[in-house]
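Okay, structure first, notes after.
Missing here is one protein chain; the remaining ones are kept as they sit in the complex.
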Amino acid sequence: MRKYITKRLIMLVPVLLGVSIIVFAVMRAFTADPAASILGQHATSAQIAELRNKLGLNDPIYVQYWNYFKGMIRGDLGTSLFTQTKVTDELLGRFPATAELAISAIIFASIFGVLVGVISAVKKNTALDYAGMFGALIGVSIPIFWLGIMLIILFGVILGWLPVSGRLDILMTPPKITGFLLIDTLITGNIDMFFDALAHLVLPTVALGMYSTAIIARMTRSSVLETLQQDYIRTAWAKGLAEKAVVIRHALRNALIPVATVIGLQLGSLLGGAVLTETVFAWPGIGKYTVDAITKSDYPVVQGAVLLVAFIFVTVNLVVDVLYAFLDPRIKYS
Amino acid sequence: MLLEVKGLTTVFHMKEGAVRAVQNASFQAGKGEVLAIVGESGSGKSVTSLSIMGLVGEQGTVESGRILYKGEDLLKASKKRMQQLRGNEISMIFQEPMTSLNPVHSIRKQLVEAITTHKNATKQEAEEHALEMLDFVGIPSPKARMGNYPHEMSGGMRQRVMIAMALSCDPQLLIADEPTTALDVTIQAQIMDLLHGLKERLGMGMILITHDLGIVAETADRVAVMYCGRIVEEAPVKELFEEPLHPYTRGLIASIPRLDVSVKRLPVIRGMVPDPTLVPKGCSFSDRCDYCEDKCKRDVPGLASVSPTRKVRCFQRAGILEEKDEKDEKGGAACQN
Partner (left out) sequence: MSDSIKKSSPAADAWHVLKQSKSAMLGLIIIVFLFLLALGGKLILPHDPYIGSMAENFQPPSAAHWMGTDELGRDILSRIIDGTRISLRVGIVSVLAALVVGTALGATAAYYGKRVDMIIMRFMDMMLAIPDILLAIAIMAALGPGIDKAIIAISFVTIPQYARIVRGCVLSVKESDYIAAARLVGNKDWRIIARHILPNVASAIIVRSTLGISSAILDAAALGFLGLGVQPPYAEWGTMLGSGRLYIFNAPYIVVFPGLAITITVLAFNLFGDGLRDALDPKGKIR
């Protein structure tokens, strides 16, 4: 097992390297002159040339990449063109906000997705199944950002039940320990703040998690239906088990093995969706930071953010593969 | 009587239309007796056993008939009552040992579950009993095996585990659906010996579903032969082999290779088992039968008693007995009308 994990970790290196090349190439191949956009419309060509020189933009592209690469392996993703701050620091500072939202969304999606999928499968071809699957179809068809806006209108504006922007009431000062507000507020015993943070998390979680919920529900349903056809399920019935025991103890565990992969893959699309959700809910995470950077052509920031997300994504997939071994005793990695 | 099945009809609803997998089947199995149900695949023998267990699945329904277990009609029993009986008083082992055990649970967990579902036992007691059962069905070093997962065992071992599981609550009736078909020949013999020995020791009734007449001859007390969903002949095992009445049974027995008679080619039944949606209108066997007459194509013969112990479903049964010697000389007369 350890050998397998090591092997996979080594295989991550070329993937990340390739991703960095793709992102670098995309950003450099197409970007309009960043020097010109930093200095604005009134800059002279001499000023622009000077800044280009300073930023190393006149070097051949492979030299630029090599310089970037040298920084990257030291964990330095460059400097923001506008704030002059380290991109790595900015990203890491915002990462907990995005992670908290994404984890919350994947938990929400896993619980409700599996629940709806199992109910639909067990009550196959009943009104409950049709309702569940129609809901799932809406879930994969609805744009995240529009769902977010609708949630804001309904729960924020009309009903006024839940806060609709940011991570915390602006009058509260969060403790800084891990950056995960739910954890930090609990550690410091600040219960009011904990519930405030939780309330802020609800709508973004639903908006971000809805698509994944739908995907997981559909996958769970078909997986459970397939599993229920297996011989060992007939054995379970023949033992005299009640339906609940057959489904939960015998079908679900097997059915969830492919679902686990889907959940892992969903985390990737959640990180992408976070860009939209964070914009809608003014959530101070990597996504919003990236979108803000794009509008300013701050390419080191965009580059760093995409790399970070890709890194998280491939790491999560590795973790899912390893978790597989615990779900399915037949798998032995070597 | 331990089990009495009367007029059982099970229908499967498919895209192509309704298929009567079992039609008007009646038989009984007593305590300490082995009833073999014999037939080719698609003859309805497996569906018959699943009907008894109440496990025909969502596409199938038992349309009519009665299944009396110690006088209680299982078709009228509640879901809960069936759960009480299944695995407890009536157990079943299946054809596919490779896939019949849950791959993600250890042998221990699956055995203990079978016991604790029905018996009031602590986990400790259930584990001890599970260990005894594994030993009982002849699994070497059962203690080590308890922690195994199914994929770590051979097919024969898995079938032993299935048997241990089925017997762990001392059932009164065991249904074994092709218990050896998926196994190697040498393992087959071991498993059949095991089942035979267990039956003698435990005194339970057993329904053995098989297509293998060799196993039937060795193990069964009585035999019911099924063809296209109908029982075509029922007889004590010795009488059936000595003098098969139904043309289909005759064909089956004639096609068993024998050591004591040398023939150039084994006789075979001509034609094939018809597609379940295209079964002939009259006698299901009419299109393959050497003794077929007009009547056979028109009407379905009833299952008639020809002696206190024997029943057969054939209009021509008497004729066959007389013609037997003649026909062998002629070398098989085709349908003459």
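Which chain is which? They are A and B, in the order written, and residues in each are numbered from 1.
Criterion: contacts are C-beta pairs under 8 Å (C-beta built on N, C-alpha and C of every residue); 3 or more make two chains touch, one makes a residue touch a chain.
Remember, it's a predicted structure, so these values are computed and weren't measured experimentally.
Student: Wait, the hidden chain, what does it touch out of the ones we have here?
Tutor: When the entire complex is considered, the left-out chain reaches A.
Student: Specify the residue from the set A:72, A:114 or A:306 that touches the hidden chain.
Tutor: A:306
Student: Contact with the hidden chain only, please: which chain A residues?
Tutor: That gives, for chain A, the contact residues 14-16, 18-19, 22-23, 26-32, 137-138, 140-146, 149-150, 152-153, 157, 222, 268-269, 271-273, 275-276, 279-280, 290-291, 293-295, 297, 299, 302-303, 305-306, 309-310, 313-314.
Just so it is clear, only the chains that are shown with their structure count from here on.
Student: Taking each chain's centre as the mean position of its Cα atoms, how many Å separate chain A from chain B?
Tutor: 55
Student: Going by the contact rule set out above, which residues of chain A touch chain B in the complex?
Tutor: 230-232, 234-242, 245, 249-250, 253-254, 327-330
Student: Spell out the residues on chain B that touch chain A in their complex, using ranges where they run on.
Tutor: On the chain B side, the touching residues are 53, 55, 82-88, 91-92, 94, 96, 99-106, 113-114, 117-118, 149, 151, 162, 165-166.
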